[in-house]
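What follows is part of the complex, with its chains left where they were.
Labels for the chains are A, B and C, by order of writing; each one numbers its residues from 1.
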Amino acid sequence: MKIGKIIGTVVATRKDERLTGYKLMITQALDVKGQPEGDAIIAVDTVGAGMGELVIFTTGTAARYAADKPQSPIDAAIVGIIDNIDLDEDLLRRRE
Amino acid sequence: MKIGKIIGTVVATRKDERLTGYKLMITQALDVKGQPEGDAIIAVDTVGAGMGELVIFTTGTAARYAADKPQSPIDAAIVGIIDNIDLDEDLLRRRE
Amino acid sequence: MKIGKIIGTVVATRKDERLTGYKLMITQALDVKGQPEGDAIIAVDTVGAGMGELVIFTTGTAARYAADKPQSPIDAAIVGIIDNIDLDEDLLRRRE
């Protein structure tokens, strides 16, 4: 899973019907310091997340299980709304 | 899933027969600001998308379900034609 | 799927027996302008492709289905020989 932030939504009336009923959330992956890292993706929401919230998202087959639709075209899903990130900055810097 | 733009097609007469009947669309992944990001891929179209359209595409096993061919060599599929992208630019910039 | 070019072969006598009988083709992924992009991979050939040919290759579970060996160690397969790439250069440049 990864840390992400919801920064927008996508509207598509002509789409696979198994995507109907889901909010399609534009989710920007973040590094541990809150900076954008890599692509923004489109994830289906399964926990009632809103704009600007920090979330946990999952990808691949895991996303279809999160949406309880194992045979659907879903490949990314939001599975948690983050309350807190506890980071040990010292560990981040220390070289092995 | 990701945001993409259809920028071309590929023609291959000698191919796996389970790809026959699909338009093989060259799809460029875009970032949220509409700029090309990462590779262009070849995706099968499942929603009647056309050249230049902004689409939603999915990859991996999800793509085989999108094409209703779970046991095929498909690993990318177009699953939606985008009407609108609602982006909160402020959220994009704000640091966590 | 991706566009690739066959640039070599790999010979390995000591290998998983389920790879026996396949040509192991070194396939360089290309961008839409024919430039090398990202890693070269080793793909099994399923359509009779030859050195220097432009091909379509697929990865992951899709590759095992392409080789009709769903329970094998194959994770990349060549599934088409490209006749033609129709690219709309204008669409490539135009910003959304």
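One rule holds for everything that comes next: a residue touches a chain if its C-beta (ideal position, glycine included) is under 8 Å from a C-beta of that chain, and two chains touch if they have at least 3 such contacts.
None of the values given here were measured: they were computed from a predicted structure.
Enquirer: Beyond the 3 chains sitting in the coordinates, how many copies does the whole assembly comprise in total?
Expert: My count of identical chains over the entire file-defined complex is 5.
One rule holds for everything that comes next: only the chains that are shown with their structure count from here on.
Enquirer: Between chain A and chain B, what distance separates the C-alpha centroids? Give it in angstrom.
Expert: It comes to 19 Å between the two C-alpha centres.
Enquirer: Report the inter-centroid distance (CA atoms only) between chain A and chain C in whole Å.
Expert: 30
Enquirer: Pull out every residue in chain C that's touching 2 or more other chains.
Expert: Not one residue in chain C touches at least two other chains.
Enquirer: Over in the complex, which chain A residues touch chain B? Could you list them?
Expert: Checking each residue of chain A against chain B gives 5-16, 18-19, 24, 26, 28, 30, 33-36, 39-43, 51-52, 54, 60-61, 63-64, 71-76.
Enquirer: Note which residues of chain C are touching chain B in the complex, please.
Expert: Residue list for chain C touching chain B: 1-3, 29, 31-32, 37-38, 46-48, 56, 58-63, 65-66, 70, 77, 79-88, 91-92, 95-96.
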